[in-house]
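A single protein chain has been omitted from the complex, and every remaining protein chain is retained in its original position.
A and B label the chains in the order they appear, each numbered from 1.
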Amino acid sequence: MSISEIFKIILLILLVVCAIAVNLTKRLLPAIIIFMAYSTIMAVVWALMESPDLAITEAAVGAGITSILFFLTLRRLSRMELTDPADEEAVRQADEVEETDS
Amino acid sequence: MRESVRSWFREELSGMEEFLDTEEKPDASRVERKSAVRRWEEQLLSNPQMQREIQRRQQRYHTIYRLVAVLSCVLFGLVMLYMIAHMPHYGFANPRADEVASRYLEEGLKETGAVNIVAGMILDYRAFDTLGESFVLFTGLVCSLILLRVGARNPATLKHDQYFDTSSDAILHKIGVLVFPAIIVFGIYVIFNGHLSPGGGFSGGTILGSAMIILSASAGFGTTDRIFTYKRLNLMTFAALGFYSLAKGFVFFIGANGMHNPIPKGVPGALLSGGLILPLNIAVGLVVACTMYGFYSLFERGRIGHA
Partner (left out) sequence: MLDTLLSNYQEAVAMILFVIGFATLLFQRNLIRKLIGMNIMDAGLFLFLTSLGYINGRKPPIIEVQEAVADTYINPVPSGLVLTGIVVSVSVTAVMLSLSIRLYKRYHTLDMDEIYAMTLKEREEQD
């Protein structure tokens, strides 16, 4: 068994650990960060498996854009939570104005 | 024949006029019946015995759901592991599965002119597939636009935009502006070397899109709005997809009619080689970059550009 193979086995175990850990976290933000780690480990596994095309794409897409979209969703939701009722009324009125405009 | 079917249909429907009435009349007896049912339901629900029964049934539903879910997971896993135990060994060549692959590897360089066989495969042999994938990305952007669009004149959103604006952070601003050109250059390098080295339109486009995301997060949306207006983004995506369709349609037309392909293949390994692969990579990269930035902009503040 070569060193790269042992390294790959460690990475595969880490993948399983990450996938289980997503379910065990109490809050959403750590779950998303663990998912980000999962994607990065997956990119390294693909680099070890001689498919550099996949590694570079997964590193940019899975660890980058997908995680950013999850983070932005969380931020958007917390922003909605922060909106106080008076503001909500203003939002609804503005939305109605817009709907009648378009 | 048609007449007989029609007359049969009329006969069948003859007794059902009252049900076919599309205009719903306010039926007094129906309303009364409904309110009676509602009263009866409330009476039932207020009964403590009934409440216990409902709770019991809900618990039973949850237990059955959990049981079925666990069973399906375990069964699926076991079937898959059994299948894997009967597959050819990992890491050894499988002559039956490698027939197409060996053809791609041996003739790919001659036929497509691309040193990177994966790029030659997805942008030459299977270019139609990649076109569909670009359209999937574009459709995803359009769906998000429909679902998430918030008007620019919405006062509450504007207030919260200012509250959540990260560009006031001095460290983020300096580092973001410093890093942005390097990432852009790297993205362009990955796209332009798609046929020579790993990478290509998809990864390079994503890198370009993340460079734009970093710029707009560090320097504020005012900076990126000057480059990426809604109109320009649409125009860019449309031009890239249209160019892709036209170029590939031209190649398909030529190939189907057995004509000579006028696009030169070039010397393998040179930057300007591989026929249509380099322009198609650029088109795909533009579409992906626009889509990624569009997703970010929509999720962050509900609009693209000033619109």
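Please note the rule applied: a contact is a pair of C-beta atoms (placed from the backbone, for glycine too) under 8 Å apart; a residue touches a chain by one contact, two chains touch by 3 or more.
Predicted, not measured: the structure shown is a model, and the values here were computed from it.
*Asks:* Using the definition of touch stated at the top, determine which of B:Val100, B:Ile175, B:Ile227 or B:Leu246 touches the missing chain.
*Replies:* B:Val100
*Asks:* Going by the contact rule already stated, which one of B:Leu45, B:Val136, B:Ala239 or B:Leu271 would touch the omitted chain in the full complex?
*Replies:* That would be B:Val136, which touches the missing chain.
*Asks:* Identify the residues of chain A touching the omitted chain, counting contacts across the whole complex.
*Replies:* Contact residues on chain A toward the absent chain are 8-9, 12, 15-16, 19-20, 22-23, 28, 31-32, 35, 38-39, 42, 45-46, 49-54, 57-58, 61-62, 65-66, 69-70, 73-74, 76-77, 80.
*Asks:* Determine and list the chain B residues touching the chain excluded from the picture.
*Replies:* 34, 66, 69, 72-73, 76-77, 80-81, 84-87, 89-93, 97-98, 100-102, 104-106, 108-109, 115-118, 121-122, 126, 129-130, 133, 136-137, 139-141, 143-144, 147-148, 197-198, 202, 268-269, 288, 291, 295, 298-299
Quick note on the criterion: only the chains that are shown with their structure count from here on.
*Asks:* How many angstrom between the C-alpha centroids of chain B and chain A?
*Replies:* One centre to the other, that is 16 Å.
*Asks:* If we count contacts the way the header does, which residues on chain B are in touch with chain A in the complex?
*Replies:* 116, 118-119, 151, 153-157, 159-160, 164, 190, 198-200, 202-203, 206-207, 209-210, 213, 292, 295-296, 299-300
*Asks:* Which chain A residues qualify as touching chain B in the complex?
*Replies:* It comes out as residues 52-53, 55-57, 60-61, 64-65, 68-69, 72-73, 75-76, 79, 82-83, 87-88, 90-91, 94-95, 97-98.
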